[in-house]
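Structure provided below as structure tokens; questions to follow.
Omission of a single protein chain aside, the complex is shown with its protein chains in their original locations.
Right, chain A next:
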Amino acid sequence: MLKEVHNCLLCQKPLQTQVSWLTFFERFPPIICADCEGKFELSADTDPDHRSLYQYNEPMKDFLHRYKFLYDVVLAKVFQRKLHDLLKNEKRIIVAVPMHPEKLLERTFSPVEELLNAAKISYTPLLEKTTTDTQSKKTREERLNTPQLFRTAGEVKAAHYVVFDDIYTTGTTIEHAKRALLEAGAKSVASVTLIRG
């Protein structure tokens, strides 16, 4: 059968994948090597209201640096299969946590939305970010007193929702997103993030 050589998206090592007729049925051919895959730590989260796929660790820190700060958009694919499996049967409406339009222009892409796009998961744009501030630069005190970070855009039906973000660190962002949706009439809002900080 055809033998195609690709390189691991993270470490550039050649990936030797046998392309068989089965591959054509596979939605997500492997794009990182087993070594790189093994370095990410799956999260043991069991909270029904908040689910994270991975635990934050050194390799994840490196991933985020390359993806969000060096703008290596293609790395959105690294977790596509896992995210797809987690969300493919999701019945609730998925809402991606948005960026401020100014930030989006600066970064040229939305890391959160690209993760979902790569995983072939559809989502609804129901939120808008109202501030260009970043949570990570604030003290705890400042975070607790932050005015609402989001407003709703469009009609929020009385339905069940899941907000999706890349990383859950202090919880402020997720809390604000949930509150905005609940205040606009959502029945319930749960959350999913790729990483638990």
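By definition in this document, a contact is a pair of C-beta atoms (placed from the backbone, for glycine too) under 8 Å apart; a residue touches a chain by one contact, two chains touch by 3 or more; residues count from 1.
Going forward, contacts and distances are computed from a predicted model.
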Protein name (UniProt record) of the chain left out of view, among "Ferredoxin, 2Fe-2S", "NADP oxidoreductase", "Competence protein" or "Sulfopyruvate decarboxylase": "Competence protein"
Sole contact to the chain not displayed, among A:36, A:86 or A:104: A:104
Hidden partner chain, residues of chain A it touches: 7, 66, 70-74, 104-110
